[in-house]
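The other protein chains are all here in position, but one chain of the complex has been omitted.
When the chains are written out, they are named A and B in that same order, and each has its own residue count from 1.
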Amino acid sequence: MSSPYRGLGVYAELTDRIEKSLSRFGIPRLIISGFLLLLFILALIMKMDLKILISDSLVRIGMNGILVLAMLPSLRCGAGLNFGLPVGVICGLLGGVLSLNWNITGFAGFFTAIAFSIPPAIIAGYLYALLLERVKGQEMMVGTYIGFSVVAGMCIFWLMAPIDNPALIFAIGGKGLRYTLTLNDTYAKILNNFLSFSLLGITIPTGLLLFFLLFCVLMYYFFRSKIGLAMTAVGANPMYAVSSGINVRKMRMSGIILSTVLAAIGIIVYSQSYGFLQLYTAPLYAAFPAMAAILIGGASLARASISHVLIGTILFQTLLTIALPVTQTILQGSDISEIARIIISNGMIIYALTRAERR
Amino acid sequence: MQEKTAPPTPRLEDRILAVLSRNAVPVFFAVLCLGGIIAARLDINFLVNEVLARLGRNSILVLSLLIPVMAGLGLNFGIVIGAMAGQIALIIITHYRLTGLTGICTAALLAIPFALLFGWLTALVLNKAKGREMVTGMILGFFANGLYQLVFLVLTGTVIPIKDEMLLLSSGIGVRNTVDLINVAGSLDRALDFLWNGLILVNWGPLRLGPWRVPVFTLVLTGLVCAATSFLIRTRLGQQMRAVGQDSRIAEVAGINVDRIRTTAIIISTILASWGQLVFLQNIGTMNTYNSHEQVGMFAIAALLVGGATTRRATIWNALIGVLLFHTLFVVSPLAGQKIFGIPQVGEYFRVFLAYGVIAVALALHAWQSSLRRKTAKQHGEKENSLESRPQD
Partner (left out) sequence: MSASTFLTLKNISKSYSGTHVLKKVNLSVKAGEIHSLLGENGAGKSTLMNILFGMPVIHETGGYKGGIILDGETVAITSPRDAMNLGIGMVHQEFMLLPGFTITENIKLNREITTENPISKIVGRSLETLDEEAMANDARAALQKLNLTVDESLPIAGLPVGYMQFVEIAREIDKKNVRFLVFDEPTAVLTEGEAKRLLDVMKRLSAEGIGILFITHRLDEVLEVSDTITILRDGEVVHRLAQNEANVELLAELMVGRKIERPTLPRRKTEPTDEDPILTIRDLQVKMPGELVKGINLNVRRGEILGIGGLAGHGKLGIANGVMGLYPATGKVRKDDKPVNLDSSKSALESGMAFVSEDRRGVGLLLTESIEMNIALTAMQIQNKFLRPGFFSALRLEDRKAMRERALRFIEELDIRCTGPTQPVQRLSGGNQQKVCLARAFTLDPDLLWVSEPTRGIDIGAKQLVLDLLVKFNRERGVTVIMTSSELAELRKICDRIAIVYEGRIVGILPSDASDLEFGLLMAGKNTRKEVG
């Protein structure tokens, strides 16, 4: 009975299983995780303060999370990666500027910003969805340039905006909003500091993380509801959706609008943590890190879930946070974290674009 | 079975209308330019001089887009990568202190192997992303930019052992942000100065023309690229490219190696773009090591679209007219912004908005049209030309 091949068979089965789970985990995710591990080890070797690094990572995860989450509905409803994310970001900035202008501070200011960014985001998202509906198959390309031109067009708006609050406009000239607007006097870090505490020297930005998780939970339930499942069906197979009596157009548009609204909320959360509202050309490339994160998390053009959002945001943002000090120390000053961000995020997107199965 | 009905000769005004509507985009931008010129009360001599310089500087980059359009790859956002090849060549000749025409010609030769390699790699990726070439090409440009920065900002002076005070940052690592191209500046523009220095200055009483400087040799080169492109269309290779561009499946069945043709198209485009970037930078005279190439793709594509091209059809005339109009607008809009709104930045932002907007509208229009076409085809119950719709018999 105990043939010598038996052991071999078990071995083969084992390698087979390892191979399978590897491919399920995804090679890019593996590389990124490996890279992250390497950075951690380097940081340890160089006796860097890991506590600070982890605290910073947590903040960055929380502040970017909702922007990454905004990718989910657009992928789910079949519109692909939302390259037009800046459309929503602009609406968020608009809400932020309004609440600043009225000088509302604290949570009231924060929620006013959100409240006043949602209606424009719904309108802009609707118009944007209307357009994407007409350019099916080219959503990503058109979305990119719509996003770019909206940002550029809004630059003119920021310059001419009918706001004369001296704290917000250029000191010289008396017209035009400043490039960055500080939130220090209103709601900077309001979420970060909410219920925040220190654990083993690591500062936990409780409010920020809770806010992000709250949105994850909301999205989770949304995609478990009747309408959310209809949206998923539209993205997975529009013909199945049609044959199930689902209004494909409506679902796709709702997905894009939802994505736009999330982007608007996301940028406000981001800004309160960053401490500034960045206007003008700052939102130009807002979509790219968000796309990279969800793809690193394991999403593809055909499939995306909340876990992809969570894993991707954690991996990508931790990587970026740690890469900066580590590489700076190693390479004596030259900063490759920005370069790493460019290579990783665009590399991920190319990987997704070249792999995506054609329908 | 003879079926030839001579169309009735249309009236002149109908014909003019037809021409106008067929060229609605360039006509619209021409009107916009004219409006801007009037609003800004622009000095015409200044404008002509500027536009002449820009025509020489930008045309080859725009022309490099034509061949991929013909081969069905759409607008090649990957020419950014070709521009990088050109800049690598420039960095090398700057390091070896090559000057003048010898320098720029060496750069042109050096750029070829880089552009070949980059073009081949680009095509490798694009052939895996069929139907999504444009967005993939664009992201590929960003990605390559990251690698480019890695090589010249981090690896140069560390892994790549060169010492060059003029070229490198004071730390000895990384290429400077701006590289002075004084050694080769204008070397192409003025290569024919021994024949004619290209200066036009005419004073006929009240009529004063000039001073205009014509970049003579650059325009000659542009002409050569035009000639080469139209030659290519009339060759076997050109015919194969057009066939692939129309329907790659039919081309495949006709025995054409589709992927190879697409690769060839991208490589040609990349090489032309690298040369285009050389021409561009020798005219400017300095190189922003990390920025000069970034906007190349976008501005070239916007210019081509302003000239009336689409993602599936682009001619030499689209390219040249597009450069003229787009760059006129480029010169005019800040001044017009200043005059109309009193804020010069409005004009600055307006031209950026214009570049992005033109591309967005052109892409959207094209995608819209093709989806309309698909829809009507479906409504008429026509069989789609694809293997998928074919019952497996």
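The rule we apply is simple: a residue touches a chain if its C-beta (ideal position, glycine included) is under 8 Å from a C-beta of that chain, and two chains touch if they have at least 3 such contacts.
Treat the numbers as computed from the prediction; the structure is a model and nothing was measured.
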Full-complex contact with the absent chain, from A:115, A:213, A:242 or A:330
A:242
Listed residues B:202, B:254 or B:372, member touching the removed chain:
B:254
Of A:230, A:257, A:311 or A:326, which sits in contact with the chain we cannot see?
A:230
State which residues belonging to chain B touch the missing partner chain.
1-4, 231-232, 234-240, 242-243, 246-247, 250-256, 377-385, 387, 389-393
Residue numbers in chain A that touch the chain omitted from display:
221, 224-226, 229-230, 232-233, 236-237, 239-240, 242-247, 302-303
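One rule holds for everything that comes next: only the chains that are shown with their structure count from here on.
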Roughly how far is chain A from chain B, centre to centre by C-alpha average, rounded to an integer in Å?
32
Taking the touch rule as given, give the residues of chain B at its contact with chain A in the complex, in rising order.
125, 128-132, 134-136, 138-140, 142-143, 145-147, 149-150, 153-154, 158, 171, 173-174, 341, 343, 345-346, 349-350, 352-353, 355-357, 359-360, 363-364, 366-368, 370-371
So in the complex, the part of chain A that touches chain B is made up of which residues?
83, 131, 134-138, 140-142, 144-146, 148-149, 151-153, 155-156, 159-160, 173, 175-176, 288, 331-334, 336, 338-340, 342-343, 346-347, 349-350, 353-356, 358
